[in-house]
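Sharing a structure with you now.
Of the protein chains in this complex, all but one are displayed in their positions.
Moving on to chain A:
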């Protein structure tokens, strides 16, 4: 097929077209692109080149990142306009076109703000340059914990590539292993970064099969790996690897007038196609969950089934076999939950499932479409049911409860009031600041 898009690996000496290529299909199974998969030797040499490379000075990194964001959002990269890129991503990963478009702007904004956003993690007492006159009196210096950072990226949403830009801002050289579900975004972004001034040997795209994947992490000093509970279990004990596991994002709805917050709940479940880690997976409501579940089901049922490239599309689309696999998984794990919605067509229609107790384990099942568990909650349950949340939106007037929620270590972000769980801004941590992982302080005094 002559019209397939060639997605080359981006090595330290430029683009590399491997003989070993994987066909990337769209949601109907039609081949769209060929992704070059590099062998171990290429990975090893690439990682070695990253270690040998120089880091650009801070001001040039900041300028190049901002410029790259602009190129990413507006440029023709590798012959592809923004529109063509977004259409391709939509057709391949099935996310609604409106979500993909918003993600392009989010990545561009993240690039522009990466330097400031990364710097937000710097302790107030620390300077970021040892030449700072303050070090003459004795001071904390904020420095990197290493020089080479590896990313096992996710393919659920293009905006996941916003985060590692902060590592570049902090002066790391970076290798990204793209997801084979959506390699277009990191490919475009890294080409934009190179065009904006990052040398080829400072940021790499290394698509590999699973057998070689670990060598990217082994070749770096620090790494970030996206994935499910299996990835968290695999790398969670390695202090060099920051895992980005399931979000298990929740809403605590502790207001007798819950109907007035329904918009925020529906939005939190279905925005971003329901495919992001910041989409709400479970809603805990004070009182009887039945009316909440029924109202949610009614609202979500009204979302139309459309092809993902339709302007009005809201739901994610998958190949029929993959969609049925997701449906089967949900039905197998629903247990005694009452299913109010869900028909498992190729568009992943919303699912609302009502649970009869606050500690039902199903509430932790996170699926890549608008799928929400509705469970009862009472003040006596306290924080327990909402532990382990990337984001918790708490709708309550109970100050003592809010104190507990804010203090709870397993909840990463607490949003109080009518704020959807997917709210996110450069400079506000997503799951801690990445800088907390990538940087350390050193004591310093000099003459």
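What we mean here is this: contacts are C-beta pairs under 8 Å (C-beta built on N, C-alpha and C of every residue); 3 or more make two chains touch, one makes a residue touch a chain; residues count from 1.
Methods note: contacts and distances are computed from a predicted model.
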item	value
Which of "RNA polymerase sigma-70 factor", "Amino acid/amide ABC transporter membrane protein 1, HAAT family", "Ger(X)C family germination protein" or "Phenazine antibiotic biosynthesis protein" matches, in UniProt, the chain that is not displayed	"Phenazine antibiotic biosynthesis protein"
Full-complex contact with the absent chain, from A:185, A:279, A:358 or A:413	A:279
Residue of A:5, A:140, A:154 or A:170 touching the missing chain in the full complex	A:154
Touching the absent chain when the full complex is considered, from A:96, A:158 or A:368	A:368
Listed residues A:96, A:186 or A:245, member touching the removed chain	A:245
Residue among A:4, A:41, A:233 or A:397 that touches the chain left out of view	A:41
Missing-partner contacts on chain A, residue numbers	18-20, 38-42, 44-45, 48, 154-157, 179-180, 209-211, 226-231, 244-247, 275-277, 279, 322, 325-326, 329, 365-368
